[in-house]
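Selected chains from the complex are presented in situ; the others are not included.
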Amino acid sequence: MELRPFDTLNESKGKGIIIELKSGKQLIGKLKSFDQHVNMVIEDSEEKVNNETTRKLGTVFIRGDTIIFISTA
Amino acid sequence: MELRPFDTLNESKGKGIIIELKSGKQLIGKLKSFDQHVNMVIEDSEEKVNNETTRKLGTVFIRGDTIIFISTA
């Protein structure tokens, strides 16, 4: 069976990820869940701007259409 | 059964949430309901800009496509 992008995302569940937002900010946290629209829930999260932590955010639901890319922390 | 992002959002019903809008503003309130487009209704809500309350808004219907992320208050 062919590997799909969501398979790779699935391997990051429970691990730290960095979410690059269209707004220019980043969200850092542990990936809890996602769906086919790339809506995501992360835990123990922080907002970062230019590599500086600007806010502690706890559990966050992110709308998929605001995301540019996701990398492993 | 696998956990989905909307399951986590469902746990916030009746609780305080912070909605980060694409406009750069925030809406704070108690989550009453949401649907699969992330349209939401919050109650006893306030608009905030740079952490300052700018307006008391009561019950607010928010269109999902204007939301970046939702965190617990």
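By letter and in written order, the chains are A and B; residue numbering begins at 1 in each of them.
Keep in mind that, in the parts below, contacts are C-beta pairs under 8 Å (C-beta built on N, C-alpha and C of every residue); 3 or more make two chains touch, one makes a residue touch a chain.
Everything quoted here is computed from the prediction, not taken from an experiment.
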Overall number of sequence copies in the complex as this file defines it, 2 displayed: 7
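The rule is simple: only the chains that are shown with their structure count from here on.
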Computed distance of Cα centres, subunit B from subunit A, in Å: 18
In the complex, subunit B residues that touch subunit A: 2-9, 22, 38, 64-65, 67-72
Of all residues in subunit A, those that touch subunit B in their complex: 21, 23, 27, 32-35, 39-41, 45, 57-63, 65-66
